[in-house]
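The complex appears here without one of its protein chains, the remainder shown in place.
Labels A and B are assigned to the chains in the order they are written; within every chain, residues are numbered from 1.
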Amino acid sequence: MEMLRDHNWMLSVGTFLPLLGVLLLLVVPKANEQLIKKVALLTSIATVAVGVWTLFRFDFGNAGTMQFVDEKTWIPLIKSSYYIGLDGISLPLYFLSMVITLLVVIYSLDHIPSPGNPKAFFSLMLVLQTGMAGTFIAQDLILFFVFFELVLLPMYFMIGVWGGENRQYASLKFFLYTMFGSALMLVAFLALFFKTGAESFAIPYLVENGGALAKNVQVWIFAGMFIGFAVKVPMFPFHTWLPDAHTQAPTQGSVILAAILLKLGTYGFVRIAIPVLPEAAKAWAPYIGALAVIGIIYGALGCLAQTDMKRLIAFSSVAHMGFVMLGISTLTSFGMTAAMFGMVAHGLITGMLFFVAGSVKERYHTLEIARLGGILKQMPHLGWILGFSCMASLGLPGLAGFWGEFPAILSAYSPAAGLNETAFRVYMVIAALGTVLAAAYLLWLFQRVAFGEPKPEFAGDGHGHDDHAFHDVNKFEWFAWTPLLIAILVFGVVPNLMFKVLDPAVQVVLTGFKG
Amino acid sequence: MLGLGAGAWLPAVFHIFTHAFFKACLFLGAGSISHSASHHSFDMKKDMGGLRKVMPITFTTWIISTLALCGVFPFSGFFSKDEIIDNVGNNGYQMFMIIGLIGAFMTAAYMTRATYLTFFGEPRGASAGEHHDEHATAHDSHDSHDSHDAHDDHASDHADHGPHESGWRITLPLVLLAVLALSSGLLNATPFGEKWERIKTWVEPSAEVVMETAPGGPGHSNVLSVPAAGEEGHHDSPCGSETPEEGVCYAPQLVHAKFKWSKAMLSLGIVFLGIALSWMVSTMLYSRKDKRFVGLTERNGVLRAGYNLLINKYYLDAFYEKVIVKAIAGPIAAAAYWFNQNVLDGILHAVAAVSRVFSGWVYRNIDQRVVDGTVNNSGKATKGAGGVLAPVQSGKVSQYGALLFSAAAVAALVLVIINS
Partner (left out) sequence: MIHSVFAAATEWVSPQIDYHALAPEIILAAGLCIVLLADLFLDESRKWILSSLAGFTLLGAMLPVLTLGLDESSVRSMFDGRYVIDEFSIVMKAMFLIAGYVVVLLSTKHVEEDEYWQGEYWFLLLSSILGMVMMTSSRDLISIFVALEFLSIPAYMLAAWRKRDIKSNEAGMKYFLLGVFASAVMLYGMSLLFGAANSTLLVDLGKSITATGGLSALHALGIVLVIVGFAFKVSAVPFHSWAPDTYEGAPSPITAFLSVASKAAGFVALLTLLLVAFPQASGVWQPFMWVLSALTMTVGNVIALRQTNIVRMMAYSSISQGGFVLMPLAVAGMTEVSASALRSVVVYMLVYAATNLGMFAVIIAVSRKTRSGEISSWGGLFSYAPGLAVLATIFLASLAGIPPLGGWIGKFTAFQSLLSSGTGWGYALALIGAVNSVIAFGYYGTIMREMWMKPVPDGDNTRVGIPGSLSLALAMTVVATLVLGVLPGVATHFGDIARITGAFGG
């Protein structure tokens, strides 16, 4: 496979720069919070700067080709190497992870959740960033696995230490679920390694040789990977950790979880499971599709039953990732490109929704929908941002969400050759119904919390002295949110910005299906 | 919708296009009336009537759009609507053509009635300057829904003035839309010949010709990847009206009906019939209060049922709202969530609980029962043993030892048997 190897230091620097920040943070005394915040902010700005530079150097004409490829020996004993690269599929997610981290850091400058301790909080966040970015550039299964797992502990602590009332339960559930999935995934990786001749863990090598495996072997290996990735996505019925984790996590944790962590699973499908095991992918696709549409409807129904705003948003992730998985399960370039777009869009939009939820919680000290109301009246900016995000989330054309959802549904009309067309058309219809439900729960949410009069308990007596309690969006929030809002709009209006990067890479991923 | 369903794509699209203008104009007109004349009421029977004199611009534009909607020549609706009905018949859906014609008749009838009630006759209710009670409440709820509009001013405004023509900000768009409603039909004026069919060249489906030796291979997603404009492979070979030389066209073949004045006259006639009949009934019902019509729905059971069905919009909304939405938002969602919390999480928790219980059992019975048994028997066992050794000689060790030896024995036995 053709590869571009120039500027190969860039990815390593971009990935490990946050760890440098962590080392710096370790020597800053705990009491000096200003300095801690500065170090964290500068580190993440520097990381994004490297990311922007990567964007500039990225050869968009060759988006299907691995770029900035670097390969160093790492663990020769198990034939695993430090092998990294970036193509059109990785690039948006890689860059998104950097941007989200920066925005979350900016947001945290003003919003360190209880019980404080910014030093630990920022350190974990930066470690998390390394893990996320690393997962998206790893071209070696073992390296991928290490980065994949690297995000576990920081997130566990982020939920468990800075989370809500039920944080310990939620964090442990999150951890055990993911760990269970990744243990099976690791077994699958190893089985794949041995079945392909125990030569290498490099993904390109496995893509070349995985297709030759017997079908039943592929199906079993795929099963292991499926569980690992499906837990992370999360797909029905492996999703029950998600609402708890999201609800209990601090705002920052929820944002990162929704925006990036869930994508590790879907990315795994696109990058590893499907190209390496094409036969198994075909065999599994109808089931994945079925679970995806069940997830869509199920997530939406779950949303309708919620009384807590954050939990509702969390459940909506189940539905949205269902669309993504539906797109992937068609095994067509169209569906998969849509899915990749949907991943980024969901990251932007749901991240934004969680930000808003966090700010609502900060001001009202509750997210109980029944107790909220009239946000538009008390804080028009916040209210409209919420409205904007809800519209984006329900897939309003012109905003980013639409381009993930609509083409994904459309792609189910004609799945890849060899898949059961009828089944997928049924999925398409059900998924389309799901969009109606999505509109229902999001608009219902928006209507209940933003319209009407504020509830008496929050209305305040007279508008004079009570106003400061409900200050509208502050400058940190504006700084953190504006990029997301702009991105949602820009990708909604010019989706081709991303489609043209994704499509060539997806074509490469699907080469195994052409022959 | 009828047009699309019956394969009359072009007229359908065209109709959507013209429809936009006259429908927008009608809505705007209605808004203008409610804003300036009837105190935000849309009740034609109660709050309107005779407005043609006070609101001339609104009236004129309304009439133009109404005629366009009814499909009267030469308004835009004529060209588009008529084409649909023509094409529907032409494409072999005779039944639907008749239904379409009936629809056109009904349209003409209800629009005439609405026009009559609004603009003719005597001013009633709010348009006559009355302030009834409902107005206040309606106004309140309206206000609370609309936070960015300074409605208080308006309220005091028309409380003083009564019905009047709206300001230019409302009438200007009305006029523009009316002009478009009048003229946009000419963009695809089939009756005037091919040269006028400009829309056709713009909107004919331009599906890609897919080169494929064996036709009918769905499962190739690139067939549908066209809509993302600007993608590669988007070329300008539409298979609209012509059959492509080779390859398969995934858009259906389109055959357009030739325009015939005879058919157009038929539908025009039907429309005029509708207008005339409706006018007659309206005048009799609302102006002259003809005994034969007034209160007919109260007297005749069948008619009353029909009336109720209509006034409740066929109960469809009620069905949607009461049955589907309630069910989904209520029990179905709750059930799904219950499933999530109790079944899926239940399984998880059960696994956790079982392993906890299991580990407790193992700990108590396998690991520690030895201990418990020991404590009970320790009295006997410690007799004669040194004090220091008491906790050790308690029998615990002997049981541990027994475990060790017996496990060794069992393992030896089994493995020797297996291997010989």
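As a working rule, a residue touches a chain if its C-beta (ideal position, glycine included) is under 8 Å from a C-beta of that chain, and two chains touch if they have at least 3 such contacts.
On a predicted model such as this, the values are computed, not experimentally measured, just so you know.
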Listed residues A:Leu35, A:Val187 or A:Ala283, member touching the removed chain
A:Val187
Chain not shown: contacting residue from A:Leu152, A:Ile369 or A:Ala439
A:Leu152
Kindly state which of the options A:Met3, A:Leu41, A:Leu176 or A:Ile294 is in contact with the chain not pictured.
A:Leu176
Taking the full complex into account, find the residue in B:Ala24, B:Ile63, B:Ile332 or B:Val397 that is in contact with the omitted chain.
B:Val397
What chain A residues would touch the chain not displayed?
30, 73-78, 120, 142, 145-146, 149-150, 152-153, 156-157, 160-161, 167-168, 171-172, 175-176, 179-180, 183-184, 186-187, 190-191, 193-194, 198
Which positions on chain B touch the chain that was left off?
355-356, 358-360, 362-363, 366-367, 370, 388-389, 391-392, 396-397, 400-401, 403-405, 407-408, 411-412, 415-416, 418-420
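Basically, only the chains that are shown with their structure count from here on.
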Applying the document's contact rule, which stretches of chain B touch chain A when the two form their complex?
144-145, 147, 217-225, 227-228, 230-231, 325, 328-329, 332-337, 340, 344-345, 348
Chain B-facing residues of chain A, complex:
173, 237, 240, 243, 298, 301-306, 330, 332-335, 376-377, 380, 407, 410-411, 413-419, 421, 437, 440, 444, 451-453, 495-496, 499-500, 503
